[in-house]
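Note that one protein chain of the assembly has been removed; the remaining protein chains are unaltered in position.
Order of writing sets the chain letters: A and B. Residues in each chain are counted from 1.
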Amino acid sequence: MDKIRVENLNAWFGSMHVLKNINLSIKEKYISAIIGPSGCGKTTLLRCFNRLHELSPGARVEGNIFLGNLNIYGKDVDPVIVRRRIGMVFQRPNLFSNMTIYDNVIAGYILNNKRLSKSEKDEIVERSLRLAGIWEEVKNRLREYPSSLSGGQQQRVCIARALAVQPEVLLMDEPTSALDPISTYRIEETIRELKKEVTIIIVTHNMQQAARVSDETVFMYLGEVIEIGPTAEIFTNPKKKLTEEYITGKFG
Amino acid sequence: MNYRTRKIINRVMLTISMITFLIGSLFLFWILGDVFIKGIRYINFSLFLELPKPPGVPGGGVANAIVGTLILTLVASLIGVPIGMMIAIAITEYHLGKLAWWAKFLTEVLTSFPTLIIGVFVYTIIVIPMRTFSALAGSIALSIIMLPVIAKSTEESLKMVPISVREAAYALGVPKWKTILRVVIPSASSGIVTGIMIAVARVMGETAPLLFTSFNNVYWSLSLTKPIGSLTVTIFNYATSPYDDWRNKAFASALVLVTIILILNIIARIYASKKGKH
């Protein structure tokens, strides 16, 4: 079943045409990886899914993206609502440094003035941190500040924070590129577990990570989708020559 | 020029440079020391608790002036801080093009603007229509003086907050205005608070603008629509008077004023450096 459907999506940075007529579908509760060389537009595409791209000065988007039945680029659609249904984890952990770990995890509720009882908050915090695979490590440190955690731990708390508002889709923009191999491995484990809860779209410049983690792979080059298909096929039997050349490292 | 000469010139110039610093420090301690010596022996309870009395009459104080300065500063802050912060937010958080450029430029212009002229301006737009000097006019004049200081320090603090923090909030579905109020500003709070403290210290010491707006009042007054006494105007009047008694009180009050202002500056500095390490 299609969770997300992209129709004729075009995006610009000023006069630079960075996404050219993108058409694709993302399947529900799948992990889809977007790969491609630097500058191919994969991060831009990801940021179009939660309408973050248009916040950059000079940025423009045309086309449609359907989340279920809703066209998130529809005329009267509030981007803020979209972002509550589609969450994001960034390249570098960006926890709020003046909030405790506990408050960071439920920030999605607090900052939007949602009233919750203490027990509701506790429950959400624990559930989210468990899903992110870091509950045991921080359960006694919830009142501490993010700076006391390592990079890998902070990134997991970011994942917990994004999951706390129960989004339908989780976008991950090169989530392990700033981390060491061990943290990377553990987060990849977590991502595979999370498939049961959310649809995941992950951008990565690391092909091996895409091969390890994802069910579907989208290969992009110079702003266009070149090929999309089951990960196993893309990596063992790509249909397009360009895909094959990228996979085998002829350019990157 | 041989090497020996160059070495001598080097020594001489560097020593001169050090001397200039000593000269600067000398003036600091000379001026402060003078106020201290001349003022300390006239500091007593009646200075803080009594109303002004004619020269030569025993007792008498500047209690109403102290309260007046506090009121003027408080009201000025209530006006100047929010507006100054909003100007900074307009410049850094929104893409307002030409308007942002003008706001930034005029903030610079207003920063070292003669405060006398600001006082005269407020005289024309508030005192004349109201047909009276007033604490309100004084506060407005002071708030105009505070505006650019607050705007500049807030702007610099906001710029230091990385974009990723804002994006984290947007990605959670937090609207922009809530992001600014509940994420960006708290992140920048130490710089903003420091700026406010320094702005307050600055306007507490202003005299010229008050001469045309809040004027002076030797009786108790808490009203915003009547003239109000202030420490600076009182000191100015007393110091330029021919009476020894008043001059002594001027120095004592000046000591009080300078002490408050310097303490504010020192606290602001310490707060800024402590928070910087966090």
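Here are some notes:
Criterion: a contact is a pair of C-beta atoms (placed from the backbone, for glycine too) under 8 Å apart; a residue touches a chain by one contact, two chains touch by 3 or more.
Convention: contacts and distances are computed from a predicted model.
Within the choices "Coenzyme F420-reducing hydrogenase, delta subunit", "NADH-quinone oxidoreductase subunit N", "Phosphate transport system permease protein" or "Heterodisulfide reductase subunit A", the name that UniProt assigns to the complex's undisplayed chain is "Phosphate transport system permease protein". One of B:62, B:75 or B:211 touches the chain omitted from the figure, and that residue is B:211.
In the complete assembly, the contact with the undisplayed chain comes from B:38, out of B:38, B:53 or B:226. Although one chain is not drawn, the whole complex shows that of B:41, B:159 or B:269 it is B:269 that touches it. Contact residues of chain B toward the unshown chain are 6-7, 9-10, 13-14, 16-21, 23-25, 27-28, 30-32, 34-35, 38, 83, 86-87, 89-91, 93-94, 96, 99-100, 102-103, 106-107, 109-110, 112-118, 120-121, 124-125, 144, 147, 151, 175-178, 180, 201-202, 204-208, 211-212, 232, 235-236, 239-240, 250-251, 254, 257-258, 261-262, 265, 269, 273.
Please note the rule applied: only the chains that are shown with their structure count from here on.
Averaged C-alpha coordinates put the centre of chain A at 48 Å from the centre of chain B. Put simply, chain A touches chain B in their complex at residues 50, 52, 55, 57, 80-85, 87-88, 90, 92, 94-98, 107-108, 111-113, 158, 161-162, 165. The touching residues of chain B, when paired with chain A in their complex, are 95, 162, 164-165, 167-175, 178-179, 182-183, 186-187, 189.
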